[in-house]
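Partial complex: the chains shown occupy the same locations as in the complete assembly.
For clarity, chains are labelled A and B in written order, and residue numbers in each chain start from 1.
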Amino acid sequence: MDNKEQYKVRKEPFYQAQRNEVALYEAAYAARLPVMVKGPTGCGKSRFIEYMAWKLNKPLITVACNEDMTASDLVGRYLLDAGGTRWLDGPLTTAARIGAICYLDEVVEARQDTTVVIHPLTDHRRTLPLDKKGELIKAHPDFQLVISYNPGYQSLMKDLKQSTKQRFTAFEFDYPEASVEAGILSKEADIDPGLAGQLVKIGQAARNLKGHGLDEGISTRLLVYAATLIKGGVEPRDACRMALVRPITDDADIRDTLDHAIDTTFA
Amino acid sequence: MDNKEQYKVRKEPFYQAQRNEVALYEAAYAARLPVMVKGPTGCGKSRFIEYMAWKLNKPLITVACNEDMTASDLVGRYLLDAGGTRWLDGPLTTAARIGAICYLDEVVEARQDTTVVIHPLTDHRRTLPLDKKGELIKAHPDFQLVISYNPGYQSLMKDLKQSTKQRFTAFEFDYPEASVEAGILSKEADIDPGLAGQLVKIGQAARNLKGHGLDEGISTRLLVYAATLIKGGVEPRDACRMALVRPITDDADIRDTLDHAIDTTFA
């Protein structure tokens, strides 16, 4: 119980709904269907899941996936103890036991084939075999699996297998519309709407460069950074250069183009 | 005995036979011939094996294979204990000892050469040498080995070796025929046959795109997801978008084509 409480999201996270995604997620959760959230970097995928966990009042266990993550990192392992070996549940196992929402962030980073360990948790079986322990876990009725991924990253080498994808319902996210995004900036950094609108305009200019020298556009998160620095007394042009441009490009031409857009906006 | 009971399938799984596969499997099991089940993602291969285990009243041990799976993960390993090392049987060894059906799911994912450990269990020897333990296990008379694989995934890099393939009898599966599939949807999600038929039609449209922008068609499992969401109150077009389209493609053109098919169906 204690353990369960530790994973509860205590404070309502700020989340600005874009369409009917909250209701659709509730329906998916009601049927305990696995969920995939797709979308570009920094558009609010993780925030959405955190918000839903808070709204549904369920514990949330987040795992940042990476290429070196083994199945044991998800499922658990034996540790050597004073009295011999002791089993330690991994985050996925913990989530299955306590009935948490288990959120595997950037799941494509995990080794493609490591992802098969989630398969029996995502069909009618809802089980997790701990082969190394010889135990078969029946998932708690509240358990749900959620994964995120960024379609822009997919390559021939790194993509989810169809046999994994076809176990999920999917939500597609994008950067919020201008007015919504400006509202987010005002709210998060406590700046005035006019300034927020100017920042959003710079963000949108950069997003148009995606595929033309930029791998990704400027995320909402970086816009919030710029707003925060300005609020903290930094000159807007300096704030934009250091929060919006320098982090995302090393290319001198792109940098100059974006700097110019900033100078124009804050002329 | 206890251990054996834990792996029994207690409740009859819903399984809709497509042809005489149940009788053929019974014949293969009677001669304890190894079995390979082939077919696309989500067409019911695992469900079939679960059903047969239930029908034959034999324990079923399922292993989701993956690239990082070592022979030790199948066969067993030594663990460090208070009194030194202790041997822990792997799932394949357990199955051979208790007389279970051992089901290696997505066996092509396992390292090609790791699969040789199953060889002596699949010919007249029916033995499993535990080299690390210095023990030679004689398989229980009830033991049978089953593997699944999806021919669509094979590549030059990842295929079963002929010396492995030629140890199995094989069952080839495909998506069920329209009427059978509609029946499955009605039964599993408790929706009316008309709606089920509409969903099946969308599924079939998508399957025609296989090889033309889609790696795989929409599985029966995803159709059940869509049916479940509609049953739970989600608008059919929303349900189809999130259960049938968003999970399987990131391509804008394919997505629009499928969305259009959905709009047409539920116009």
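Everything that follows uses one rule, which is that a contact is a pair of C-beta atoms (placed from the backbone, for glycine too) under 8 Å apart; a residue touches a chain by one contact, two chains touch by 3 or more.
Since we're looking at a predicted model, the values are computed, not measured.
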- Note on the structure: Number of identical chains in the full complex (with 2 shown in place) equals 6
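To be clear about the criterion, only the chains that are shown with their structure count from here on.
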- Just how much do you need to spin chain A so its Cα atoms sit on those of chain B, in degrees to the nearest 5? 60
- Note on the structure: Between chain A and chain B, the Cα-mean centres are separated in Å by 30
- Message: Going by the contact rule set out above, which residues of chain B touch chain A in the complex?
- Response: 6-7, 13, 41-42, 46-47, 62-68, 73, 77, 79-83, 88-91, 94, 105-106, 109, 150, 152-153, 215-216, 218-219, 221-222, 225, 228-229, 232-234, 238, 242-243, 245-248, 250
- Message: Under the definition above, what is the set of chain A residues touching chain B in their complex?
- Response: 20, 24, 27-28, 30-31, 33, 36, 38, 70-71, 78, 80, 83-85, 111-114, 116-117, 119-120, 123-124, 129, 131-132, 134, 136, 151, 154, 161-163, 165-172
